[in-house]
Structure formats: C-alpha cells, structure tokens
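Only one structure is covered here, and it is reproduced in the block below.
Certain chains of the assembly are absent from this excerpt, and the rest are unmoved.
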Amino acid sequence: MITRRNLIAGSAMLGAAAVARSALAALPEPAYPVGPGTAPPPTPPSGRPFHPVVTLNGWSAPWRMNGAWKEFHLVAEPVTREMAPGMTANLWGYNGQSPGPTVEAVEGDQLRIFVTNKLPEHTAVHWHGLHLPCGMDGVGGLTQPQIPPGKTFVYEFTVSRAGTFMYHPHADEMVQMAMGMMGLFIVHPRDPAQRRVDRDFAFLANAFDIDPGTYTPRVATMTEFNMWCWNSRVFPGIDHLAVRRGDRVRIRMGNLTMTNHPMHLHGYSFSVTGTDGGWVPASAQWPEVTTDIPVGAMRAVEFDADVPGDWAFHCHKAHHTMNAMGHTVPTMIGVDQAAAMKKAATLIPGYMAMGAGGMADMGAMQMPLPENTLPMMTGTGPFGPLEMGGMFSVVKVRDGLASGDYRDPGWYKHPPGTVAREWTGS
Amino acid sequence: MITRRNLIAGSAMLGAAAVARSALAALPEPAYPVGPGTAPPPTPPSGRPFHPVVTLNGWSAPWRMNGAWKEFHLVAEPVTREMAPGMTANLWGYNGQSPGPTVEAVEGDQLRIFVTNKLPEHTAVHWHGLHLPCGMDGVGGLTQPQIPPGKTFVYEFTVSRAGTFMYHPHADEMVQMAMGMMGLFIVHPRDPAQRRVDRDFAFLANAFDIDPGTYTPRVATMTEFNMWCWNSRVFPGIDHLAVRRGDRVRIRMGNLTMTNHPMHLHGYSFSVTGTDGGWVPASAQWPEVTTDIPVGAMRAVEFDADVPGDWAFHCHKAHHTMNAMGHTVPTMIGVDQAAAMKKAATLIPGYMAMGAGGMADMGAMQMPLPENTLPMMTGTGPFGPLEMGGMFSVVKVRDGLASGDYRDPGWYKHPPGTVAREWTGS
C-alpha cells in the first residue's frame, strides 16, 4: 500500500517535559502503585461511603477532600509495564502505570481532577460515559485547548449517576491509546446498599503491537495486534479472581482495542446488568455465558458464585488467548518431515521439525526465546500445561474465604470422582 | 497467498451501457443532488403525510403519484463523490451519488420502483428488511433475472410496517457494495404522531480502500480499508448535526462495511429504539453511550437533547476516526533521532524526523500531500486542531434553533468557568 505516513517528513520532537516543582506543590500527591499485582481495595477514608472495586492488576487513585471538592491528581507520562514475568513494555499511562489508577466516586460528588502532562506531546482527558458540562468533556480542540507538555489542567464536574465509565485521551487519540493511556472511572450509588454485590472486579481490555525482542508498541496497527491484554497484562501475568462461594459477583469490563472481545466464563450463566450508559433493567437482561464487548463500551456482568472450582475466564477469540506469534506461517500438519529433518540436521545442528502433529508440544517445552518475549502459549495448571496466553484468567470459587480476602487461594481440590478420568476398559 | 483471482484471464469488458432515450421517456424523472451537503428535508408534496428524515450529506428521492402507486426511479450508474474537500472518489451509486437518494414511504404505500442500470455490468436491487413477495426481493439469479446494462426493471410492493431499512445490490455484491452502491429506505408510521421525534437523522456507514493519490476503490479488500465513511463522506466532510435544545432526537444508522462500528455519542445516554427488524419494545431497551452496529444491520437511537454544547459523535475504533494511513510503519516513540537526522539531512535537504514524541504535530502541520488525499488526522475546532478523520462529526445542541433549521450553528459559546483550564499554581 502507498502510505502517506511514509511520505511525511515531520517536525522535530519535543523532549519529555519538565514540570516546575513549585507549580505542583499545592496539588494532591499523585499516588503510584507498588508492583503489578492487584492492590486490595481500601475502605474510603473520607467523603461518602462506598464499596470499592477491585482493579485487576491495578489500584484506585487516592483523593483529598478540599471543602466540598473531592480532588484527584492524574499525571500523564511514559511508564514501564511488566506485561507478565519476562516481558516489559515501554508505554504511556498515568501515575506510573498503564492503565492509570481507577477513579472511584459517589453519585453527587463534586470532583476536581488535576491532570499534569509529562508526555512529550499535548494531551486531553475525556471522561467517557459521564454526563457533564460540554467544556469538561475533554475533547482537545473541540471542548478545550490541548494540555501542552509541562502544564497542568483542572477539570471540575459533579457526577450525577452511578455506573461504569472510563477515561482516556481525546488528543492524538489513536497513538495515545495504542501506547496504553486509559483508566477506569467508577461511580458508586449514593446509597451503598443499592445494587450491592459481594465482589466487584474491574478491568479494561487493551491491545498492543510489540515485536518479539522489542519494547515499544507500534502505534499505527489496525488489526494485527499481538499482545491482547487486560489492564496491560497478559496470561500468566493476570491475577486470578478469588471469590467466596455464595458471593454475588460483578465483573466490570471495558474495551479500548480495535475489535470486539467476547468474554466467556466457564461453569456459569450471567447477565449484563450495566453499561457505560447506565443500569440495564431486569426486563431487558439476557442470560449469557459469553458477552461481546464492543470497542469503546463497558459491560458489568453479574452472577451468583454457587459452584466451587477453577473456572476459566477468557476472550473466546482463540488468538486472543495466545501471546505474540506470526499469523502467516505455513501449516505443517500432516507433513512428513523426516526427509526434511535429515537434510536440515546436516545444515543446522540440533534442528528438530515442529508442528506436524499440532502445536501442543509448545506448551510444555522450554525453548530459547528472544529477549523480552513471552511464549506463544504457556502456563501450568494443577494437571499440566495450560497452553494459553493473552486474555486468560481463572475465577476461583472457594468455600471459606473471608469477605475482604482477594489473595490467590491456590488450585481447587476436586472431590473424589468428579474429574474426567482415563477409561481403562471396563 | 496464492490467489485464484491472479490466475484468471477473464472476459472482455462491457462498455458503459447506453440507455435508449425513448424507453426512459415515460419514467419518473430521477432527481440528482446539488453538491455534497445535507439537503433540507422537504414537506411531502403528495401522498400520505409524514415527518421526513434528514439524510446526512444526502437527499431524499422525489416520487410521483400514479393512481394508487407511488413511483420512484433509481438509476444505477458510475458517480463521482467528494469525500471531503480535497478528495474525490470514482464510485458506483444511484442517481448521481453514493449513497443513492433516501427512499421515504408510509406504511400502506403501494410502491412502484423503476431501476435503470447504467453500469457496465448487470445488477439487482435488494430491499433490505422489507417484507414483500419473494419475487420482489431483488436477489439476482434467485428471485429475478439480473438487470442487464441498459435495461430498466420495475419492482412493485406494498410497505407493510414502519421502520429503518436500506437498499443495495444483490448481484456481484461484494464488488458493487465496495464501489458504494447503497441507499437508505425509511418507512414512516401511518399515523404521523406515532413515534414522533423532533429531529430524525439518517446515514449509512461504508468503507473504501483507496490508495492515496488514486481515485477508484480496490474491490477485493476484506479488512484493511482506509476510508471509513458515513454516507461516503469522511471528516471534515461530514456535516454536523444541528439540534435544538430540548428536542427528542433520533439517529438512524446502518452498516455496509465489513466490520462492526461502535458509534459513540458524548455527553448523553441513548437507547436503541429500532432495528431493521422493527421497533424495540421499551422493556427490552438498554441505556448506552456506544452502540455496536453489526454489518448488514440498522439501528435507530433516541435521546433527549437537554444539555447544550458541541458533542463529539464518532465510531470508537480509533482507526476509524483517521483518514488513509499505513498500518505497518515502525514506531519511533522514544527513539533519539538526533544522529539519524544529522545524517539524513546531508542526504535529503530539509529532512525532519517525526513521531519520536507521538503524532500530535501532524494535526497542526501543513505538509505536502499526494494529489487527491486527505491528511491522516485533521480539522480545527474552536480550541485548536481536532486531529480526527473518517467517521467523526459533532452534535451541536443549541437554544433557540427553529424547528426546521438544520444549518450549522457554528461553535458553542461556553458559559464562563465551564471549560477545563490551565491550573497556574493556586
């Protein structure tokens, strides 16, 4: 294809902006996460009470009360994200991570959000799904001036309704989202008993195109992404979802990739109870085991966790549960490689043919990989190799967890006689 | 990939067909649009009364009454479409444009639609979503003979139910739709008070693969389109939607591309109230801010425009709000180009490095482009560069518009203190 981009000789780059210390002094301290694990949700220390969400492999932004205002501080900046042990990416995010911290508020809260731009280019923050004055909508050029590098802007609005929302740039949007800039925005009901659940998880689906052996995403990719993530993490780097048997469970998911993600939960049916447009009335709910999350949309699903076990939870597009791979390799299935192997072995010492009988061997094998790359399919469960990657995790339903305990409970102990078994002839 | 098409040595081409003047004499005059702007909807001059839709960057087909028959005339033919100022495409359409004119009728209307084929190959017109006798369904080869070049066919059916439909070829279908052949088909309720809204907009999402510097779409593209359009227009060529504050607004959208389009409206929640299958009962409606329009489907969404402003309205797939670009360029983010620039400058006078700090500079810069191409991201709003392209427009909600006034009201004047502002330290 002829591409205009190839023809363009552009401007000189801006260096990463230096933000004056003095100007930042009076701002709320932007809190940074410790490591890539899921932070246990804290009890709200001030303001209206609410039941916080659990951000998968993330954390919630702290705030300070300033009179009637609840003040947050987001810092847009380059970050380093461990996608899974063994692979790290150079992304852009907020407050040291991609995605940025989850913003949690309560219906009626009067919010003041400071946004400091430490990126090498301008940005703006759009509060996706929220009803607010047009000038606070965060569309650079249309509803406000862009935030230049080194500057801090302030957004002020009252959140009028509970729901599942997100924030992301509306400035050089394709590039900034391809680099990982996004975060969850949860508004809780004014009455904490309303729509109460026992476990409330949240994450954003995002995707990157990072060549094996490199660190920075391509930013112009439209379809052929190779890192399919939840909160910029891939299996086996995504935390499991620990659930107490009998709990009412909500999982809030958003999608900022370039294609639909049909999220599938094993063992349960669930209903979509909310979108970024509001709560779905009971009369309109469908029972599903796979819910298709459109791009630029949020879905909250709910179910009663009444059957214990390790229940797979993943995007059902087979390539989205794989890590980086090539999509155009020839098929070797059914090809007799004996002759070719013999010849290759004389040329390449140690050469072994691969794939004539499928690819399952790859899940178990330890092969040398380029630096900073994950195996295409990997992971080990209680019964052997899992052969997964990308958008895959496990919902672990257990008796006897404490209500605030989100630690991984380990693998399920199946009652005798309840596991598929080899049949030995009678 | 080995492609059969490459192996095929085909038939000689048919020249564009000449249609005999005498044969056309008694047909209703096919009306042609004046320019690419949105035609204000006329009051129906004859037949049952209805509230007409506003076709974005389009117009409605006139008709003539002939006894009990309402007669339309569509002419399938090559057309020239300005996609936005600066870029024109050679497409196929109806009555001089792509999409063709919107056909509007009323429940119970007895329609006679003449279709004249001025294409170089045969065609047939399928009335998508309408309930009609099988022989009027317009599937070439299956329900009727194909319409040869130079011939006129007549379709006769009664429209039995109100709704949002479309027409498109069902003959060499992939090619003819890839070339732009399609149009909206709206059936209004017999009682004009039923499901009455104040503003009723309509458009079809379509996509083309046109190399920068060329004029005619590739017709075999499956995923990598580069012109993502509403009614064969791209931003900044798509008209804004002027809405009076307090109006009940309906937007009817269809999708004849090859992928879903999640249409996102800022500042409002809306409900899908109708599909090409009929009206959605209130009990089944979901609140949304982004509705995913499947391929080959129509969605009518409704909301009350109670908050004034300039509200972005676009497909939420980031690439679909860009114009033509290459998807495989390497990322330059974080690359120190100083050394490379020095070297390049000695080879290419005037060379400047691009993209090490993102691509926002491209929205503001005027760079030489090939002939007949739009910038990848472009447009200017009241606060600076918008950095958009493709499927992007603005819903402008204003006090004091007249009910039939669809002219662009200019940019919104924000009340003081309601725009995100720079924070200067206190």
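Which chain is which? They are A and B, in the order written, and residues in each are numbered from 1.
Quick note on the criterion: a contact is a pair of C-beta atoms (placed from the backbone, for glycine too) under 8 Å apart; a residue touches a chain by one contact, two chains touch by 3 or more.
Everything quoted here is computed from the prediction, not taken from an experiment.
This structure file shows 2 copies of a single chain, while the whole complex it describes contains 3 copies.
The rule is simple: only the chains that are shown with their structure count from here on.
Listed in rising order, the residues of subunit A touching subunit B in the complex are 1-15, 22-23, 25-27, 78, 90, 114, 119-122, 124, 126, 128-129, 131-147, 151-155, 170-179, 216-224, 258-260, 272, 275-281, 283-284, 292, 294-297.
Contacts from subunit B toward subunit A in the complex involve residues 211-213, 223-224, 226, 259-260, 262, 264, 266-270, 283-292, 307-312, 316-319, 321-322, 324-331, 333-334, 337, 341, 348, 350-363, 365, 367, 369-370, 373, 375-377, 379-388, 394, 412, 414, 418-426.
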